[in-house]
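One protein chain omitted, others in place.
First chain written, first letter: the chains are A, B and C, and each begins at residue 1.
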């Protein structure tokens, strides 16, 4: 496993900035009524999106969640296509049919956000089967939350991937909360990673706000998967800085938790390391922020200028083949 | 926890003989075309039925499986009611509506065989909730097989029972096979009990052909549950002597496995111990067999003599209250 | 008193939990009542033992309700979104619906599944579905679908007191709809339809949100002198066939309006019921208003296309009258 060099570190930094800026912009747009739907953003959890993407190959697959914008941004999805989709525009990557919770971008192996928790855990083994059969050497990484880990598909998917030694990485983003419900009160034993032992697969808990730890853990798991040694389970501890969804009053948690999140800001943390290594200075960081802001401005401008779909487009895309009139 | 005295030992012995004789008789009756349905018997697994029942209180609850006759016989269900149900007779315990895979006998806390694997794992926590709310000091034990352990409800039920410290005993009968599929090839890690650690609850593997080991493990788990310390997971290794269902050609396993089962016959094993302790001799064993045979003869005679239900009885028992004509 | 639909449900829960200590609520995020507020404040009054924030384990939430109901409690499950009943489909269709029957009536199963459902606010394909039609085809379940705050409160109270499993379909677009609710504890019986507006020309049989779209359509058509009778079945199982038939025999014209997709839906079943009871009373073919046969799309204009509205009811009424 190669430890990331200067370029890799800088691109992970830029990747986190891109995710953060994208999500913050989306929140503003939602507040301004430009974006519809039930919106869940990943502000504070950027190290996970950037670290996993950096450890994966471009042709590897990712299955995501209801909180998936960052995963797609980091995987290299088109910001224009993504933003236009969030707006529900005709040229959105899903023609406006998916929206925030159901976006996919097959061109970068991102096979879907998902409105149903833990669904990726059972879809992933099938992608693993096809990778194995095609001998493509790819890997599939499926994200799920600490709350989703309590659903049956987690168990069935991990077990299936384990017995067939499928190239799957099960990645749990533990941000302490499932909406208003504390993970500590809903996941028996308090550790998702500890469940790996029951299937005789590797399970580790990492600091999800340390992009290097995320990169290292996913690199290990991906190499193992490519070797044909089967799946791994990674639990990354992190903190969501914002509401579960936009509009969440957050009566269930203390301000202190968010403050803790800001203290452990994954972007600032890598920034300090890059400075220490002389790879980044204030001006350089500013350049990155400016460049990213420009990309996102472009995506917003594009989305704003794009047309809404014709209502009758609702009837398209259901079947690949359906010549019948009913 | 009290170790079983002479009477308890003898009644466990008689219990195993009763289950074995009942199941063997049912197989004959099925072969003779007297009993309809998809029949799964527990020949060889009697130590589990008898050992668990002996460790539970009469008012404790049991949730069973498609292979549940023995569990009900051991829990003290009416042999007449059970046999008549297997025959599909009007006076069967379920009026002929349930049959082999869906029998219940609420009078002894047996809340159902089940045709859907692992279902009991999610029903049990609710019984645990009601026990807790009623402060009745009862326990609920739910049986499931090694194959069923791979279904999602196992995970959801164990986790829920664990976080709420519910009085549930999860009892896995590992007879090595799920129909034609080897447990070793379908349960990652090879140990169901090992999965308990992931939920921070006790999990132990026992010799399911040693009725004393079963009794001891269930007694420990039940005491823990009654203390309010929550659920336990027990995996009992055993061997099914017969086909998965009546008519199973068993092409998937060697004759040697069945021979091994007979060598480790739980009844003979306890019989030797009872003889060694001078509690049972050949004549005594014969008396037990004769008495049990008489009970079962009575149940069969009763079932044979009982009427089939009137076809229109199919319309009853659906709702407790449904005065409407539609 | 005036209450909105969500608060009327909250009142019903409070009243029934006060009346019967066996009643408890279970679901995800119900202590704070997220997202719809129906269970808000219940845990302050009744405590955490009776208002259980469950882990995200739909099969265990629903399956445990069966276990509790069989052994002396009365669970009221909040499905969060009815879309997720798919995650507990076996527990509903094979366990809850069948246990009493398969066990020859040995056990009762007094439980309620509250099913927040329906389209709106770009919820998208996983948070917008009408799934009640599936359960019509599952014998052993009773199904209610209120359209007003008074009916919501009255049906939920009846459902909680019913010894059998009842699914209550609550359209999430109605939660903030206001309406008059009796001061006195008033139960609405199952199997009794309600004529929401009398009229002599056409019978519109509508459920939940479509009752309001149909009333709007009736108001518009009244201006042209077309008198529409809007009949709300309120419960689908049992179904008040007599009231439906009575109306059809007077109007001789029928429109059936629902939100879910057209194919294999509740409306198709209701159309059959009308055919069976009133074939000779029909002066024209029945017209149906329902959603197109697509998942619910995200983008507002697409979602609007997938959402049956008053206009559609107006069009259907004109069709059956021409």
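One rule holds in what follows: a contact is a pair of C-beta atoms (placed from the backbone, for glycine too) under 8 Å apart; a residue touches a chain by one contact, two chains touch by 3 or more.
Computed from a predicted model, the values in this text were never measured in an experiment.
*Asks:* List the neighbours, among the chains on screen, of the chain that has been left out.
*Replies:* Touched by the chain not displayed, across the whole complex: A, B, C.
*Asks:* In the whole complex, not just what's shown, which of A:35, A:48, A:160 or A:267 touches the removed chain?
*Replies:* Among A:35, A:48, A:160 or A:267, only A:160 touches the chain that is not shown.
*Asks:* Where the complex has a chain not shown, which of A:98, A:145, A:198 or A:261 is the residue touching it?
*Replies:* Result: among the candidates, A:98 touches the missing chain.
*Asks:* Among A:9, A:56 or A:131, which one is in touch with the chain left out?
*Replies:* A:131
*Asks:* Based on the whole complex, identify which of C:50, C:98 or C:234 touches the chain you can't see.
*Replies:* Checking the options C:50, C:98 or C:234, the one contacting the hidden chain is C:98.
*Asks:* Considering the whole complex rather than only what is displayed, give the residues of chain B touching the chain that is not shown.
*Replies:* Against the left-out chain, chain B lists 36-38, 88-90, 92, 94-102, 114-118, 147-148, 150-152, 178-181, 185-187, 244-245, 248, 251-252, 308-315, 318, 326.
*Asks:* Kindly note down the residues of chain A that lie in touch with the hidden chain.
*Replies:* Touching the missing chain: residues 61, 63, 92-98, 102-106, 111-112, 114-116, 119, 121-131, 133-134, 140, 152-153, 156-157, 159-160, 163-164, 316-322, 324, 326.
*Asks:* Please give every residue of chain C in contact with the chain that is not shown.
*Replies:* The list for chain C reads 83-84, 86-87, 89-90, 92-94, 97-98, 101-102, 124-126, 131, 133-137, 139-140, 237, 260-261, 263-266, 268-269, 271-272, 275-276, 279-280, 285-286, 288, 292-295, 297-298.
One rule holds for everything that comes next: only the chains that are shown with their structure count from here on.
*Asks:* Please find which chain has its CA centre nearest to the centre of all protein CA atoms in view.
*Replies:* When every chain is reduced to its C-alpha mean, the one closest to the whole-protein mean is C.
*Asks:* Based on CA centres, what chain would you say lies at the far end from chain C?
*Replies:* Ranked by distance of C-alpha centres from chain C, the top chain is B.
*Asks:* Taking the mean of the CA coordinates per chain, how far is chain A from chain C in Å?
*Replies:* From the centre of chain A to the centre of chain C is 36 Å.
*Asks:* So how far apart, in whole Å, are chain B and chain C when each is placed at the average of its C-alpha atoms?
*Replies:* So the centre of chain B lies 40 Å away from the centre of chain C.
*Asks:* Which integer distance in Å separates the CA centroid of chain A from that of chain B?
*Replies:* Averaging C-alpha atoms per chain gives centres 45 Å apart.
*Asks:* Hunt down the residues of chain A that sit against at least two other chains at once, touch-wise.
*Replies:* 150-152, 185-187
*Asks:* Could you check chain C for residues that touch two or more other chains and list them?
*Replies:* 54-55, 57-59
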